[in-house]
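Just one protein chain is left out here, and the rest sit where they should.
Chain lettering (A, B and C) follows the sequence in which the chains are written, and residue indices restart at 1 in each chain.
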Amino acid sequence: MTVALDKLKYEIKDPALATLGKQRIEWAGREMPVLRQIRDRFAQEKPFAGIRLVACCHVTTETAHLAIALKAGGADAVLIASNPLSTQDDVAASLVVDHGIPVFAIKGEDNATYNKHVQIALDHRPNIIIDDGSDVVATLIQERQNQIADLIGTTEETTTGIVRLQAMLKDGVLTFPAVNVNDADTKHFFDNRYGTGQSTLDGIVRATNILLAGKTVIVAGYGWCGKGTALRARGMGANVIVTEIDPIKAIEAVMDGFRVLPMAEAAPQGDIFITVTGNKHVIRSEHFDVMKDGAIVCNSGHFDIEIDLKSLKSKAAEVKNVRPFTEQYKLNSGKSVVVIGEGRLVNLAAAEGHPSAVMDMSFANQAMACEYLVKNKGKLAPGLHSIPVEVDQEIARLKLQAMGISVDTLTPEQVEYINSWTSGT
Amino acid sequence: MTVALDKLKYEIKDPALATLGKQRIEWAGREMPVLRQIRDRFAQEKPFAGIRLVACCHVTTETAHLAIALKAGGADAVLIASNPLSTQDDVAASLVVDHGIPVFAIKGEDNATYNKHVQIALDHRPNIIIDDGSDVVATLIQERQNQIADLIGTTEETTTGIVRLQAMLKDGVLTFPAVNVNDADTKHFFDNRYGTGQSTLDGIVRATNILLAGKTVIVAGYGWCGKGTALRARGMGANVIVTEIDPIKAIEAVMDGFRVLPMAEAAPQGDIFITVTGNKHVIRSEHFDVMKDGAIVCNSGHFDIEIDLKSLKSKAAEVKNVRPFTEQYKLNSGKSVVVIGEGRLVNLAAAEGHPSAVMDMSFANQAMACEYLVKNKGKLAPGLHSIPVEVDQEIARLKLQAMGISVDTLTPEQVEYINSWTSGT
Amino acid sequence: MTVALDKLKYEIKDPALATLGKQRIEWAGREMPVLRQIRDRFAQEKPFAGIRLVACCHVTTETAHLAIALKAGGADAVLIASNPLSTQDDVAASLVVDHGIPVFAIKGEDNATYNKHVQIALDHRPNIIIDDGSDVVATLIQERQNQIADLIGTTEETTTGIVRLQAMLKDGVLTFPAVNVNDADTKHFFDNRYGTGQSTLDGIVRATNILLAGKTVIVAGYGWCGKGTALRARGMGANVIVTEIDPIKAIEAVMDGFRVLPMAEAAPQGDIFITVTGNKHVIRSEHFDVMKDGAIVCNSGHFDIEIDLKSLKSKAAEVKNVRPFTEQYKLNSGKSVVVIGEGRLVNLAAAEGHPSAVMDMSFANQAMACEYLVKNKGKLAPGLHSIPVEVDQEIARLKLQAMGISVDTLTPEQVEYINSWTSGT
Partner (left out) sequence: MTVALDKLKYEIKDPALATLGKQRIEWAGREMPVLRQIRDRFAQEKPFAGIRLVACCHVTTETAHLAIALKAGGADAVLIASNPLSTQDDVAASLVVDHGIPVFAIKGEDNATYNKHVQIALDHRPNIIIDDGSDVVATLIQERQNQIADLIGTTEETTTGIVRLQAMLKDGVLTFPAVNVNDADTKHFFDNRYGTGQSTLDGIVRATNILLAGKTVIVAGYGWCGKGTALRARGMGANVIVTEIDPIKAIEAVMDGFRVLPMAEAAPQGDIFITVTGNKHVIRSEHFDVMKDGAIVCNSGHFDIEIDLKSLKSKAAEVKNVRPFTEQYKLNSGKSVVVIGEGRLVNLAAAEGHPSAVMDMSFANQAMACEYLVKNKGKLAPGLHSIPVEVDQEIARLKLQAMGISVDTLTPEQVEYINSWTSGT
């Protein structure tokens, strides 16, 4: 495909990076058989013909496949970055050059540019918004109430974004349907747990080349992301302490063999700290004060607010870069604290984000959620909606098939048994 | 407490076993701090004054604490066994002798006796039924429609029982409120997963004294019970194969590092088979035919219908007892298959059921579900109801406190953040 | 086989137990294919014709197979218990009644009886001693120097016994060859690690029915037994702390993801304590003083000296039996400590010892070590000898074969490569 670049609006680092991007997108496709089948169906059925769509996502090789599938389905789609640090510039280039998709994303873009790109996306007057952290939706509500009439609905796949949508719902400003993609089993079981688990550790190891075995790792938060992170840290030989605010999750962590402590007690024991809570200032001034010299701190939650870096900076005599994406804060106390990726998502800042195999299912959910919104235009009440369970099951079925794995099917006798209540002991 | 036994109706093995039973009940109490606190509150508040209650449960040391708590709360309670093999006769004796609770349960009772006990229980004309597998509720519906007017509601804690209640609901015969205790996080996360996991392996090891390391273990079903069983089997060094019918659970098992195969392919590879599906004839004729010589087969699902023993018997030249609770079927083919506990719940048949620490939370849910039914008498619609989330959280909080574990609490800044949607990237 | 019991000297609990014993011995044989093949060869080759042999072992179903194999090889063998608590009386009965092997062992025999049995064994004037903890050898050296001339050599399979033999060697009293069976890879890798690991937890669970998930378990000692115990405790969901005196083993434990602490710091944190050090008073007065109320203490090292029970008794206001093999010490401080199996080997006191599958290899080593001593009579220097590596490899090969597992063999090209040093980068 040759794209007439002069007719296309976009803002990317360098179109010349497209060759590398294309190669890497192709590689990711190897592990994305579900989205590939959906794309092939979309190409035939064109469910998004005439639909203006904005996707605000981490611009990675996996997102590329989502964008390509949406376009194949007829969507008039614009892609912006959901995080200033996570953009893969070569991927952005290939989407523009090889696929003619307007992308507005540059790795390391400043906040002003980031916000400008959100505005450009909204200027597209989307019928569908695929959001990731709810920044586009929040801006729409705050600044573009007049465009809400155009909107069929939105989708959201992060826990953080869902928490935000729930707050909007409570405040009465969520006046359109929003599909909670995060709620799909084929999303949060896999992406949040296995994806975040592996890629978070990958980011830490690439940034620091540190041996995980024998280290004490503090995982703040024991939701799906925290569970995956704690599991993988243990799998690499670390001794893991979990911090939580929810008593049920806390007992679950204890029963899984982890120690559970308040952060104030965990802070002096940790070699590596990972926040995955979705909340603000989980690691803050009083915790920095009691950390070991050389403690490493990073975040794998959606926003960069989990670690109170402002407070850390105020204690620092010097901040220096010690490895790519890795800064050492020499504190006035004489001790030092090491921060990876400026407290942004460590798996995207210092590694390549979630592996394709999990994003395959997450983005299959995104794609089918968009189709669901379009098919049910005008029928869905304002507020949060789950992905239909049939969609969830279908994605799992396609994935298993692609992995060459068979499962059992119920015998007629078993079907009868499961539907009957009269036979007992 | 001295109970005037001549005034009490009961049917147990031997009242003389009460001394041992009392000692063992006391021991179990060590690990049941939540139920203890609830019992103390019940003793003061008497929520069940004037309430006739039937509890159909495995008669174990843990159930004893539930029965004692209900009685302390004023209930006029009768206890029967939910499974002919799981009754601990010493516990039954102590409940009668030391606590004056009418118990009708004898380990190894035949089906006629079992059914007679269900009828005795229903003769008590219960206002509340605590059921375990839904046998009492099913009998009530089929044979005692006239007593439904007496009923405030029922509670059910097994997955099997819930499936049955759902079938009743679909058939339009569930005309009263039933609380799904299994749905509580503090129930299924812990009891089904960690309780079943440990106690199932405990039953197998006690019955066979076999080394688990290096064995291939087939776990049929990857619900909460199957997850726990697979996890613990791996924890003991086994190589685990999972069978499933649900594609989402199947991928979850794969991502957890297990092999997933249809039973027909798994059957020739297994050294030990464990069924935890809630369905019928999960292991059947065609599977026995291809098993290794000496394969060990057992069940940890609620009913003894998961293994098709009738089919196995039809192939057998000889059945002999090789260890307590363990029978070897010499097949006409020359190979043998070993069955533990006649295909009944292996953790109750060959070991002591779930450890007290998990039953503490499960039975706290049962106790509080009964209180909830009484407090909301007449207000709950017919059909299935979940435990209120506040109850779930409260049980977790009490448990953590008893374990001496602290969790974090949200700072005012964090509370504000979590309720706001305007601050983003 | 019908044995004329009136001609046989023995001292056992009750010959009538033989029926049960025979059944259980037969069951254990299922998992002991290596020893079975060795027995068949011995029956043909009669390597022990004319040899008087004493075996001092835990009298279990597995030991029965060793004794039967030795007798099949022509040995005039006497069996005594290596531990007063570990004898399985039904097995002793079957060995006497069904196999005509003189056994002197009664479960729970007092120290005087135990010592009498050692003397009876020495009265047999053994040419070969199979020892387990070195009690027979130590008595021989101290009291029967005149019998040393009869001795071809001894074998020893416990770490504790080896430490003792090394002390004898240093003191110049080990004047005959002793084969270190513990040194064989097919012994310590499997028996000490997987056998002790599983059976120790089995003993604790049978004795207490406690949930291991979420408990803090202190494992004292990180040798092969300690490694196995720590691994399995984690496998059951416990949080494990290791104590050590050896810095290399300590780092290994840290790198394996465990916490390492001095016992004084671990003591206040533990729910369950397991000693497997081979040393004395590893848990002592100052540790009991700081334990949590209700802490459970047990030992899986060879001798019952690892826990200082005398000190514990001196602090106790009351000692009462709370479950079979389980005693609660109510301390004057108001707290209580629970001790399993009187501080003797918990896996033998409260469970059935090592599973047959590991003892198969350990006892194959014992049997072949005896044959090695006889074949090399007069040729081996006094002192400790390892099992020849060929024997070790052969046992592994037989085991794999019996398990139906194939391994690769070197291609001619690979053989050449491995023997050459000239081809490099």
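Operating definition for what follows: a residue touches a chain if its C-beta (ideal position, glycine included) is under 8 Å from a C-beta of that chain, and two chains touch if they have at least 3 such contacts.
Remember, it's a predicted structure, so these values are computed and weren't measured experimentally.
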Options C:Y10, C:F273 or C:F303, residue touching the unrepresented chain: C:F303
Residue, one of B:P47, B:P102, B:G203 or B:G237, that touches the chain absent here: B:G237
Positions on chain A where the hidden chain makes contact: 23-24, 26-28, 30-31, 194-195, 197-198, 202, 205-206, 208-214, 232, 234-237, 294, 321-323, 352, 354-358, 403
Positions on chain B contacted by the hidden chain, ascending: 213-214, 234, 237-239, 251, 254-259
Contact set of chain C toward the excluded chain (per top definition): 82-84, 111, 114, 133-135, 138-139, 142, 163-165, 167-168, 170-171, 185-186, 189-190, 193-194, 243-248, 250-252, 254-255, 260-263, 265, 278-282, 303-305, 392-393, 396-397, 399-400, 403, 405-411, 413-414, 417-425
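Note that in this section only the chains that are shown with their structure count from here on.
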Rounded Å distance, chain B centre to chain C centre (Cα mean): 37
Contacts with two or more other chains, residues of chain A listed in rising order: 251, 254-255
